[in-house]
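Notes follow once the structure below has been shown.
Every protein chain of the complex appears in place save one, which is left out.
Showing chain A:
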C-alpha cells in the first residue's frame, strides 16, 4: 500500500510518501491511523488528533470508518485550503 502525506502531515512525519504493508488487523482508515501512531514519535506528532486529518483512498475523499481493503493509495492531509 502506498501512503502519501501532504502539508503539515508531510512535514511532521518527515516524508512525502512510503510503501507499507499494515497487519491484517488494520481494516479501516481509523485502524490505519492508530497503527501508524505506534511507528514512532514523528507519526504520533502528526496524527495525535485524528479529527484534524483528512483521508483520500485511491484519490477519492473517505471517512475514517471506511474500509481500506483493496486500496492501493492512501493519502493523509489537513483540511484543504485551496481556491
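In this text, a residue touches a chain if its C-beta (ideal position, glycine included) is under 8 Å from a C-beta of that chain, and two chains touch if they have at least 3 such contacts; residues count from 1.
Note that contacts and distances are computed from a predicted model.
Asks: For the complex's missing chain, which UniProt name, "Permease", "Phosphopantetheine-binding protein", "Glycosyl transferase family 2" or "Molybdopterin synthase catalytic subunit"?
Replies: The record names the chain that does not appear here as "Molybdopterin synthase catalytic subunit".
Asks: By the contact definition given up top, give the residues of chain A that touch the hidden chain.
Replies: Residues 4, 6-8, 56, 59, 61, 75, 77-83 of chain A touch the chain absent from view.
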